[in-house]
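A single structure is presented below for examination.
A single protein chain has been removed from this complex, and every other one stays in its place.
Here the chain labels run A and B in written order, and each chain numbers its own residues starting at 1.
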Amino acid sequence: MKWARHLGIAFLATVAFACLLADFVAPSYAHQFRDEPGAAPSRQHLLGTDDLGRDRFARVLYGTRVSLLLAPAAALLSSLLAVLIGGAAGFAGGWVERIVMATTDLFLSLPWLFLLITVRALLPLNVLPITSVAITFALLGCLGWATAARVICADARSLAHSDFILAARASGSSGFRLLWRQVVPNLRPIVFAQFWISIPVFILAEANLGVLGLGVAEPLPSWGSLLRELQSYSAITGQPWQFVPLILFVVVVSCFHLVLLEQESPV
Amino acid sequence: MSRQIVFRSFLVLMIASTLAVAQNNAQLRFCLHSDPKTFNPLLAEEDSSETVRYLTGGVLMRLNRMTQDLEPELATSWNITEGGKTITFKLRSGLSFSDSTPFSADDVAFTIQQMMDPSLHSPTGDAFRSGDGKTVTKVLAPDRVSVTFPAAIAGLDKLFDQVAIMSAKSPRKEMAVLGPYQVLEYKAGNYLLLERNPHYWRQDAAGKQLPYIQSVRLDIQSNRDTEMLRLVRGEIDFINSLDAEYFDKLMQQNPALVHDSGVSLDSEQMWFNQVPNSPLPDYKKAWFRSTNFRRAISEAINREDLARVAFRGHARPAIGPMSPANKFWFNAKLQAHPFDQKSALARLAEDGFRFQDGVLRDRDGHAVEFSIITNAGNKYRERMATMMQQDLSGIGIKLNVVTLDFPSLIERITRSFDYEACLLGLIGNDLDPNSSQMNVWLSSGENHQWNPHQKSPATGWEAEIDKLMHQQATSLDPKKRKAAFDRVQEIAWEQEPFIYLVNRNALSAVSPNARNVHPVVLRPQVYWNIDEISISNEVARNR
Partner (left out) sequence: MLNRHPMLTSLVRHAGRIAITVVVGGLLGATLVRVAPGFGIDEAELDSRLSAQSIQALRQAQPGQSLGAFYFQYFVRLLRGDLGTSRSLQRPVAELLAERAPETAKSVALGLVFGWTLGLSLAIAVVMSCSWTLDLMATLTGGLLLCLPAAVLALIFQLARMPGRLVLALIVFPNVFRYSRNLLARSASLPHVLTARAKGLGDFHLMFWHILTPAAPQLLALAGVSVSIAFTAAIPVEALCDLPGLGQLAWKAALSRDLSLLVTLTMIVAVVTLVANSLSDLLGKALSINLHEASA
């Protein structure tokens, strides 16, 4: 439905625009109004304040800026890697496919937590918060391809034996050209599914990686850090305005789906 | 008249039988946050193992957690002689371990020998290590035993509160106990079930065998949210150590559930890395070694706000190494450093720092920026660090908050020394500074965090602290010991190697079904009088 796609695009554009205007629209996301911790919404604080008295509306805007930029970029990276690795392996078949898939399975089994801890150790302690979170998302992008690669490989394997590929080969197409022009476009349903799933998965992973010192550093907010506030009994049974970051997160992710709808297989 | 007598007798019988039912069937339930690592009381060093030790171990003397006085337990009396080197116990006779093995002076001697075995590395035993040489135990009679240490130990008798006596002869080894409970069943990752020790020696004033409660179930529950939910649902009977926000949440629902026993012995503090060969630039090492710099940082931090906002008012600004809850050892002459950013800038100016255009620079023009590491997952420390970030920005300092997983953090502060500042806390288990503060304040100590394991004191004030700590450790006169440690606290206040931030309050939650519970600040806060706690009749019948 075109109107749904347009609605999704419009909402995403509004959010992006609001984030760009954050410096003018909202007060500093870092300033702590210490006389008003956990305050209810008011004219001064549209979504109330957090535990340290920081304006939640400002933090949502700035956090959206960080996550909306970096999470889709990481999702794109992991999707591209999945297409290249899985697609090439499935298309090539034989021992290439076996080795690549064994490597993929190995990749899925390893405790990558320790790589992330090592990366944190290699980074200087005084690294900028935005650098730290960018590195986190880049790592997630580099590590998140394996799940989709398997499914893409199976898909590419099926496509490799299909009639239109046979016809393309017969007309002289081969190798990378055949893969890129004939196979990859037909992998779109899986690739876009992977892309869409990866965005929230990476945002939540970034939140959990705060345990290792990766992820966003204070005072810079991200959706992950805003969602971490909800992870306690007192928060979840608390005030409804605390859930606005979660609602915005869900709506934005759903809008991504609406925008990508035509690229996935239409129902 | 006779009808009244009959009725009253009937009433008494009813109450007695109900009580009897309550005492026979009651089960107390609370949570451990991790599996106990050991059931050997001499090796207990983390919270869960210490809980099991407290519930099952019989000790010679027990520190009453409410009055903070030492009371006789397995020992009816004791005598310290030879200038604090020897302690002689007179033991209760006719007692048995939980498996009926008789208790005698041989068991005390055996336990002490085990504890002081250097190859065991018992944390309990290390508190008694006063010097080189062997610890000698002499069994003078079946109910008399003396222990002679190589050197005098100040506060010797109070240390025995942590020493659970083990049987020398029982085939059950450490599982044969003298405390109110014994281990009945343990399902790793799930629960630990303790049952009443049938040979427990204590009785109440009416001559009734203690403990009142038949069994104790300790569920292994690391998730504090689940623990709180379970308390609210009545599935557990208390939470020994409650977070501030859960306290407030429960307070809204049922104020009778929660207890704020006041300021605890625990403290939160930060320090700067002063290790000379740490991989920091020289100019930063110079900053951190400067007393003016440390005092300025201390004055630039708003401790009242930390207590009010980060801990929701359930803390108070810290002053020094001792919390005011430690009535005897706390130096009452000292006050918390005031929040005064003007004074902080003045101190920094003395060291050549300049505050220009919102940025503080040292005499060489370096902008003052440093990182502070703390353990991830501790929301109070994360909040404090974020609040300190804003406070220090007020004097032009950029503070970067870095949260790390605990092993990585420990590696940085004990091995690589690749850090600039650290924010951690100290759990106060002991009142006497001799048992837990020696390794912190001695310059050669491993826990002398800002510059550990020094071959000789790096500064004059550290040398003075060394002298004072040795003085208080070898004197038996409480007044002289207090004077020495008071001076240590004054030096710590002046030099601020540790910048003490807050002392947390001791918060707990207790179900109204549990009777005779009096939460205190000393650990274990809620169940310190476990053998006298009971469960209400109705609840006991239903369990």
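The working rule: a residue touches a chain if its C-beta (ideal position, glycine included) is under 8 Å from a C-beta of that chain, and two chains touch if they have at least 3 such contacts.
In this text the structure is predicted, and so the values were computed from the model without any measurement.
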Practice prompt. Among A:Pro72, A:Gly141, A:Pro200 or A:Gly215, single out the residue that touches the unshown chain.
Written response: A:Pro200
Fill in: Sole contact to the chain not displayed, among A:Val25, A:Ala40, A:Val96 or A:Ile236
A:Ile236
Response to the item:
Sole touch to the unshown chain from B:Ser93, B:Gln335 or B:Thr414: residue B:Thr414
Worksheet item: Which residue from B:Asn223, B:Asn254 or B:Gln335 sits in contact with the chain not drawn here?
Response: B:Asn223
Discussion item. If the hidden chain were put back, which residues of subunit A would touch it?
Written reply: 1, 4, 98, 101-102, 105-106, 108-115, 117-118, 120-121, 147, 150-151, 153-155, 157-158, 161, 189-190, 192-193, 196-197, 200-201, 203-204, 207-208, 227-228, 230-233, 236-237, 246, 249-250, 253-254, 257, 264-267
Response to the item:
Absent-chain interface residues of subunit B come out as 35, 37-38, 45-46, 118, 121, 123-124, 126-127, 129, 188-190, 220-223, 225-226, 229, 405-412, 414-415, 424, 426, 430, 435-440, 444-447, 453
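Rule of thumb we're sticking to: only the chains that are shown with their structure count from here on.
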Worksheet item: Once you find the CA centre of subunit A and the CA centre of subunit B, what distance in Å lies between them?
Response: 44
Response to the item:
Given the complex, residues on subunit A that touch subunit B span 30-32, 34, 37, 51-53, 117, 120-121, 125-127, 210-213, 217-219, 232-234, 237
Response to the item:
The answer for subunit B against subunit A in the complex is residues 225, 228-229, 245-246, 248-249, 305, 308-310, 369-371, 373, 376-377, 382-383, 385-387, 389-390, 400-405, 408, 418-420
